[in-house]
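First the structure, in the form of structure tokens, and then the observations on it.
Left out: one protein chain. Kept in place: all the others.
Showing subunit A:
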Amino acid sequence: MERREPALTRHEQAQRGGGPRPSGKAPKGPGGIRRSFKAPKKPVKKTQAGKRRIQKPRQAPIVPPQAVAGRALMLVVAIMSFLACLTVGFVTVVNDAATDWSNELVREITIQIRPVDGIDMLQQIDRTVALAQEFQGVGHVRALSDQETQELLQPWLGGDLNLDDLPVPRLILVKIAQPELLDLTEMKATIEDDIRGASLDDHRLWTQQLSSMANGAVVIGFGILILVLASMILSVVFATRAAMSGNKEVVEVLHFVGAEDSFIASQFQRHFLVLGLKGGLVGGAIGCLSFMLIEFLGNTPNEFGAAGQAQALLGTISVSWLGYVGAGLVVVLVAVLTALTSRIAVHSHLAGMD
């Protein structure tokens, strides 16, 4: 039975390749291993020629998945991704708000007119309004009415106030239709020169403060993001080391059968990539859900006191698409970092081994 097809046997042999082997000897040897190895080959080939094998066993992972501290690490990764997503969401909210602030604030200028002895306030106001309207890019200009001024001052000066009796400064609101056309410095100089007691406030100081605060918040946000990712990386390093110690036997055997370090590293890396992806997705999904929840709660009027305050400052609280994109990036980053970190950790562990 073994001798039936020596040609096939020899052909197979030639294909087998592998290490250097003395030629000429192989095919002969009566009762040879070669022939013995081959014995069942023919029937197998015949029945399954050209087809995928029926009972092809799935290749089990060389490093058993349960040997990697899966659950705990996945939880850590999920929590870290969640925190990272929240940070990204926070950064985008603040950033969007800062953009809104600066956009809105240069669209509005306030001119304050302090009363000066001997000059008629109402006349001054009219002159100022007229003057302001001459500038390019200026939209609607309007003085606060007596009524409005009274309301504005009421908290400090009480209800029955006669503006004519008191030297109260008056305000003129200048809407700017096309900020790009307006020469603010010139406007400021002209108005302050022409009208006695007038001063122009373009809210710059306020804007600057807000935007530097926003920038600070963004920087802090990124700082937090880095710290969160760093602690995740450290957890992965520890988990990898633990997995390697737990799989010492496996690593040893792999070395004995001639595995390269990179092969061993990829065996571990597979698990960590899957783990990082799972953890990242869970954390990212919860992060996105909480974006939606914050948006929902934050914009529900008067239910939560805090929402009102935050809304006043930030406008409608909503995480823009950038936040969701950021969350997606966090998930990818987390998975890649997890896999990469474990790979590097395996390599350094192997390098330290003897």
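For the reader, a short list of remarks on this structure follows.
Operating definition for what follows: a contact is a pair of C-beta atoms (placed from the backbone, for glycine too) under 8 Å apart; a residue touches a chain by one contact, two chains touch by 3 or more; residues count from 1.
One rule holds in what follows: contacts and distances are computed from a predicted model.
Protein name for the hidden chain, per its UniProt entry and selected from "Tryptophan synthase beta chain", "ABC transporter", "Carbon-phosphorus lyase complex subunit PhnJ" or "Cell division ATP-binding protein FtsE": "Cell division ATP-binding protein FtsE".
Although one chain is not drawn, the whole complex shows that of A:108, A:146, A:192 or A:261 it is A:261 that touches it.
Where subunit A meets the omitted chain, the residues involved are 16, 18-22, 25-26, 29, 31-34, 36-41, 44-45, 53, 56-57, 59-60, 62, 64, 249-250, 252-261, 263, 351.
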